[in-house]
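Every protein chain of the complex appears in place save one, which is left out.
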Amino acid sequence: MNDIIKENDNNITEEKVVPQKKPDPRSKLAKPERMLVLNSSPHLHTTKSVHKIMWSVIIALIPAMAMSFYYFGVRAGLMILTCVVATLSTELVMNFMKGEKITISDGSAIITGILLALTLPPTFRLSSAVLGAVVAISLGKHIFGGLGYNIFNPALLGRAFLQASFPVAMTTWSNPITLKYSAIDAVSTATPLGAFKFEKILTDYSDLFFGNIGGSLGETSAIAILIGGIFLLILKNADWRIPLSFIGSVFLLGSIFWLFNPNQYPDPIFHLLSGGLLFGAFFMATDMVTSPITPKGGWIFGAGAGILVIIIRLFGGLPEGVMFSILLMNGVTPLINRYTRPRIFGESRK
Amino acid sequence: MNLLLLFISAAIVNNFVLTYFLGICPFVGVSKRVSSAVSMGLAVMFVMTITAAVTWLIYHLLLVPYHIEILEYVSFILVIASLVQLVEMFIKKVSKPLYDTLGIYLPLITTNCAILGLALFSVLRDYSFVESLVFGIGAGAGFTLALVIMAGIREELELSNIPKPFRGAGITMIVAGSLALAFMGFAGLISM
Amino acid sequence: MAKTPTPLSKEFLKGLWNENPILRMLLGLCPTLAVTNSAINGLSMGLATTFALLCSSILISLLRKIIPSQVRIAGYIVIIATFVTVADKFLAAYLPEISKALGPYVPLIVVNCIILGRQEAFSSKNGVGRSIIDALGMGSGFILVLLVLGSIRELFGSATIFNLQILGDWFNPWMIMILPPGAFLTLGLLIGLGNWLNERKVKI
Partner (left out) sequence: MNKTTKMVIVLTVITGLSGAILSSWDSVTKPKIEYHKLQALKVAISDVLPSYDYYEEKDIDGKTIYIGKLNDSTQPTGIAFKVDGSGFQGNLSIMVGVDPSFTSITGIKVLEQIETPGLGTKIVEDPSNKTDPFWFPEQFVGVIFSPQINVVKNSIPQNSNEIQAISGATISSKAVVRILNEDISIMKELYQSVN
């Protein structure tokens, strides 16, 4: 802790350009205008609200978890449990290695575990899922200094790691048990986006809406995600601008391409309901640590992610691009913060 | 090959820094401040474009006709070194403010492997003169993009509680790896 | 420069750890990342670089009194580029498989900062014998890291080291390790490990 304070002091005295201060997200909740946080976590005066937020996110994820259980059976529960146990254990090991206070009770590791599990295919090997969870917590969070300092969404980073490591397993989907009445491992299927991209097959809207389709555990049921997402927005635990501009820009751009050539490009409703768009927009993009702190930044973040989703879905090699889009926008978030931050009076432009 | 695809390929899909590991030294060294990253990126882009043109001419009008391709590496590196020198002198004469911004980065560019890499790739892939030029601009734009994103992140990380052994180069590599992961989403953009 | 000369053994060992070109000085990162998707590629690249480094160091320490300092950089890069061409054509003529695997990263040794850096910092100021020791030490340090990195990436990415099956069928290779992100992440962790060991004053 002393080291950190010393380092920060150095930065300010030695450099002509004072680095941008991104407040710890927890302090932002208490006092949004507070721009200078020099001590390291934990911020005791705000710990309570961190707990509250984290647990409300977990509650918001319940509908999606319930639907995944309904469509994919015991396997879904097993996957969620495995990931959560793995993230919690990694968190504990990391705390121990860094010799810091144990942080498993703040709920963030649980959320990372649930989010990761919900973005994996139902038949994915549990041992590989553990690898994803370990990467998410260690490389996604603790190497940056722990909660509040990470640049990339840990769950998405873990998932991207798995996608690059096991490309075939990560794109092998199975039908929901409600559709086949057989063991889920038996039949492999395509996601609606994959079916459209490679074979130009459209999926029925009601199936998309309720989630009776192939896909990652938690992303298939639009209605469950909407319920959870709206719950989060009502509690003001997520910046509404991000999902709005994210979904809005996908809808807008999707419409333009669809009107331009309906045979080549799917309609905007299909874009919204398929793949991980809603799940990503409500639960991944709104992560307070890795998204911009300014309202204007929120708009830019969402719109940028939406544009990238459309580019990847329509012109890229992969059927789905929500994960990559959010990760890319996570990467440019510091730049967005830098250029949308309200200037303090008398401060130079640099 | 379609020139637009070539540009997108060089700048994003096969980003010089994130997929070919070219220009890693300045990527680690000059990515602490966004402002200097922008200047460095522009300087590299500028030199890349000129290098792409000049080395193409040297290779196809001098080395190939006289069957002295063996001198490829020697001549390329000499060309790049003198080019950087010339560009530096030229900028100094034409625009003082521009020189003040780019000046200190120009000598560093000689040993930036992205520049030599650009010339080598363009010979290896048998690009035409125009293709080689577009390739140069695209690669420079991609380098600038990666460098500026990295600088933004590193400014932010200065306030982080990064474990001591990872401060500096270690965390830069981890962030670069994460960015490279994110950039994998663009794979296939050029095949559709 | 009237200091007592450092013992030769120390001159050699500094390249392996205290002044390791990759982990401590962060030089030559491009080839370090690019060709370490397998142990054999890492080793070949290390050897090719060491060859160019050794030859350039010998020649430049011999010529150090003749080359005027204003044109020394130009002279150095011509000499380095010459030896790199020799190494590149040797690989292409006698070891075509390796040459194909390393591709344009062999000619890129020309701009490897390790080589030019050693000429500037060492060979231009020291005699032949000492320069040879220095080049061998730096080269070994470079090879060592490339070999370790290549082995780790090959082990997790293909379950093999030097094409020998190490991990059994139960292991599902992590494809990412032989892809660019795996290179960055592994090197990042290795640099962190190096710093951690160094802090604890681990010496070899």
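By letter and in written order, the chains are A, B and C; residue numbering begins at 1 in each of them.
Just so we're on the same page, a contact is a pair of C-beta atoms (placed from the backbone, for glycine too) under 8 Å apart; a residue touches a chain by one contact, two chains touch by 3 or more.
Since the model is a prediction, treat every value here as computed from it, not as a measurement.
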{"item": "Chains still shown that are in contact with the chain withheld from the display", "value": "A, B, C"}
{"item": "From C:I79, C:I98, C:I132 or C:L189, residue that would touch the chain that is not displayed", "value": "C:I79"}
{"item": "Sole contact to the chain not displayed, among B:N14, B:T144 or B:N161", "value": "B:N14"}
{"item": "Given C:M25, C:M175 or C:L193, the one touching the chain that is not displayed", "value": "C:M175"}
{"item": "Absent chain, residues of chain A that touch it", "value": "167-168, 171-172, 188, 198-199, 317"}
{"item": "Hidden partner chain, residues of chain C it touches", "value": "63, 66-68, 70-71, 74-75, 78-79, 81-82, 85-86, 89-90, 92-94, 96, 173, 175, 178-179"}
{"item": "Where the missing chain touches chain B, by residue", "value": "1, 5, 9, 13-14, 68, 70-71, 74, 125, 187-188, 190-191"}
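Just so it is clear, only the chains that are shown with their structure count from here on.
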{"item": "Graph class of chain-chain contacts, one of line, ring, star, complete, other", "value": "complete"}
{"item": "Euclidean distance of C-alpha centroids - chain A vs chain C, Å", "value": "39"}
{"item": "Rounded Å distance, chain B centre to chain C centre (Cα mean)", "value": "22"}
{"item": "Chain A-chain B separation of Cα centroids, rounded to whole Å", "value": "32"}
{"item": "Of all residues in chain B, the ones touching two or more other chains", "value": "163-164, 166, 171, 174, 177-178, 181, 184"}
{"item": "Residues of chain A engaged with two or more neighbouring chains", "value": "139, 143, 161, 164"}
{"item": "Complex interface listing, chain C residues touching chain B", "value": "26-27, 29-31, 33-34, 73-74, 77-78, 81-82, 84-85, 88-89, 103-104, 107-108, 110-113, 116, 176, 179-185, 187-189, 191-196, 199"}
{"item": "Complex interface listing, chain C residues touching chain A", "value": "172-177, 179, 181-182, 185, 192"}
{"item": "Chain B-touching residues of chain A, taken from the complex the two chains share", "value": "3-4, 7-8, 11, 17, 19-22, 37-38, 40-41, 98, 139, 142-146, 149, 151-152, 157, 160-161, 163-164, 308, 311-312, 315-318, 321, 323-325, 327-328, 330-332, 334-335, 337-338, 350"}
